[in-house]
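Every protein chain except one is present and positioned as in the full complex.
For chain A:
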Amino acid sequence: MDDSICQAYEDEIQALEEEIGLLTEKYKDIQQESTFFSDEEILKSIKSLQRETQGETEGHKSPSDLKTQLESLETDLSFFTTFTGFQFASHSKKTLERTRNRTVQKHRLSGKCHSLSFQLEFQLLEMQNNEKLSGVVSDLSIIMESREDSNVSKFVSSAEEHGNLLTFFRSLSTYAGWYEHRRLTFLHFK
């Protein structure tokens, strides 16, 4: 008899801990998504942190840790930008829903692939099933400057139709690469 009461308490504790976890994530989401710091502010913060904690290494991650992490991420991003040709100018997102297994986020992304610019908006639903992470794209809307080019408008419309974000990026990559190659070839012969 006592055992079942203890079990009920333990179940409630687990539920509360989960809820606290989710609420904390939601809070962090909103804070992250409603803030923006410019590159100058980032540099200022790096300098001020280095000054502030010269020699102090207790508690939190040391400033060199944060700086190292930041640099490593920037290096990765820079490498893949150069390698793939995709350069993202701006990215903002808003978390619409977050539960234990599901996250729904609305993304706004702008950038270019080689010399072709694009602007996208889409909604991404991510789910965790067992060990598998899957994502479903919906409400995809694509704006491209060169939409009058019939090749571009073809793959843009077909991507929007089925929320086919990946095909859009792959087709854009191929087309932009070819376009760039042609452009450079013409330049060469000028």
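We adopt the following convention: a contact is a pair of C-beta atoms (placed from the backbone, for glycine too) under 8 Å apart; a residue touches a chain by one contact, two chains touch by 3 or more; residues count from 1.
In this section, contacts and distances are computed from a predicted model.
What is the protein name, per UniProt, of the chain that does not appear here: "Centromere protein O", "Translation initiation factor eIF2B subunit delta", "DNA damage-binding protein 1" or "NADH-ubiquinone oxidoreductase chain 2"?
Missing chain, per its UniProt entry: "Centromere protein O".
When the complex is taken as a whole, what residues of chain A touch the one chain not shown?
For chain A, the residues touching the absent chain are 2, 5-6, 9-10, 12-13, 16-17, 19-20, 23-24, 26-27, 30-32, 34-35, 37, 41-42, 44-46, 48-49, 52, 60, 63, 66-67, 69-70, 72-77, 79-80, 83-84, 86, 88, 91, 93, 107, 109, 124, 134-138, 140, 162-167, 169-170, 173-174.
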